[in-house]
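In this view, the complex is presented without one of its protein chains, the others remaining in place.
And then chain A:
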Amino acid sequence: MMNRNTRATLRLLTPFFNPRRNPSLLPSTPHFDENWWHSQTNIAHGEHRVSSLFNPLRFSVKNQQMGVGISTGIQHKCYASMPGLVQRNPRFSELNDDDVRYFQEILGQKNVVQDEEKLSTVNTDWMHKYKGSSKLLLQPWNTDQVSQILKYCNSRSLAVVPQGGNTGLVGGSVPVFDEVIVSLSSMNKIISFDKVSGILVCEAGCILENIISFLDNEGFIMPLDLGAKGSCQIGGNVSTNAGGLRLVRYGSLHGSVLGVEAVLADGTVLDMLKTLRKDNTGYDLKHLFIGSEGSLGIVTKVAILTPPKLSSVNVALLACKDYNCCQKLLQEAKRKLGEILSAFEFLDSQSMNLVINHLEGARNPLPTLHDFYVLIETTGSDESSDKQKLEAFLLHSMENELISDGVLAQDINQASSFWRLREGITEALMRVGAVYKYDLSIPLENLYNLVEEMRSRLGNAANVVGYGHLGDGNLHLNISVPQYDDKILSQIEPFVYEWTSKHNGSISAEHGLGLMKANEILYSKSLETVQLMASIKSLLDPNHILNPYKVLPHSLNA
């Protein structure tokens, strides 16, 4: 299976990257290194990747200094962790003053942003790993304006990047070159909330934490919760089918999103905003927009089913001596805690050390260090019976030596501090240096083996940490290095993807493909499936203006 996939990948990539077949694709920049280029073509012929002979970050900075708006040379981008070349598609037009004037007529001067400082922020992703060179940020505040913008961009062949909270981790929310950024941040109204059914209708730019506060007042909660909740927007969550901490209890967004309003590339507004729990009338197209990362349409409104807020929440942080115990604990938890289990997360000792040492105010609730930690949350309606159930489960697990120690939060503050330890790992990683981040779905019994293999592969060159949503079989493998280094990257990729593919896992459990994994989709999906995806993309977005260079392999998008 894997062999077929990689051969297929190579077949797709070869025509694009091989300069011997297309000499006009050779870049004309003076800093181009021929040796490096040939080493890249070696990749296309199945040999192992050779690390590049120059610092890619410097290369892309030089490119920007030369001015990106030149129509003569071919622009290239090299990303700190992508040993491949992305070329700006010459089919896309470049922005001119007439375009800017047209947008100003629709949105007013204030919402058409050309200010360099502001643009610099929205051009850069949260991890400071990807930087685009867009010259224009648009801030519509209703669906009609989004429709007009897209209709115009489609007619002018201007590429567009829809942007929400810009907290994505695969470079999907920022431009690659000079795509126009359409920000949904101004569309942040809550439209309606039905207190009986718990169905919430809101605009795509609502920040998740604000929605959670609103629902808290009404006695409800959001079915998803993630560390980025202070900045991420619901439109982005839906477009990336975000998973989060409560998926084990409330399921994925494909289940809780009841309706979506989206705008297609040609400006057509698709009103699929139903607030019905059951509606079997025809093909359920809203699912196309959940998880397609803005490449099929811009999500402008969402109708979502919210669960009632239950009063009894208990959080326990437990210590296990090895990964086997963590697995068995999960089995036991699903059985003994059953319907009240609302989260099951794990972190290894390296993750815990990182958080305690680099996050302010974080301290280890357990007196000694352990190899593995598991965070369990239960949510139910009866405080005393839930606590009894949880304590019985914990006592039983201790007696069977599944856990070696643990703490049970006695009040909401303690519960938040336990969650901070788990949710703060991402932030702590950012403070220490550069991170290579992988989000993988792997069968439970092999999940941690990948972390151990990466540790032995990289040795002292990197700090490999593993944590994640153990309840969903989702590992967040993070490799922390002082700075991005292609030598290290070549040890990581494609090994991580091949390993995952060999174990029939997914190379992107919840983060999506974005720019980072656009060319790796064949590690997890068959060629026929990907080709059908490409057909659907061409049907909904014939000019390929929506979020180009991302999600699907580059050669399919040409």
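Before moving on, here are some points about what is shown:
Definition applied: a contact is a pair of C-beta atoms (placed from the backbone, for glycine too) under 8 Å apart; a residue touches a chain by one contact, two chains touch by 3 or more; residues count from 1.
In this section, contacts and distances are computed from a predicted model.
The chain absent from the displayed complex carries the UniProt protein name "Electron transfer flavoprotein subunit beta", chosen from "Cell division control protein", "Septin", "Transmembrane channel-like protein" or "Electron transfer flavoprotein subunit beta".
Considering A:97, A:117, A:360 or A:411, the position touching the chain not shown turns out to be A:411 (whole complex).
From the options A:96, A:142 or A:311, the residue with contact to the unseen chain in the full assembly is A:311.
The chain not shown here is touched by just one of A:100, A:269 or A:366, and that residue is A:366.
In the full complex, chain A touches the hidden chain at residues 110, 216-217, 311-313, 316, 318, 363, 365-367, 383-384, 391, 394-395, 398, 403, 405-414, 416.
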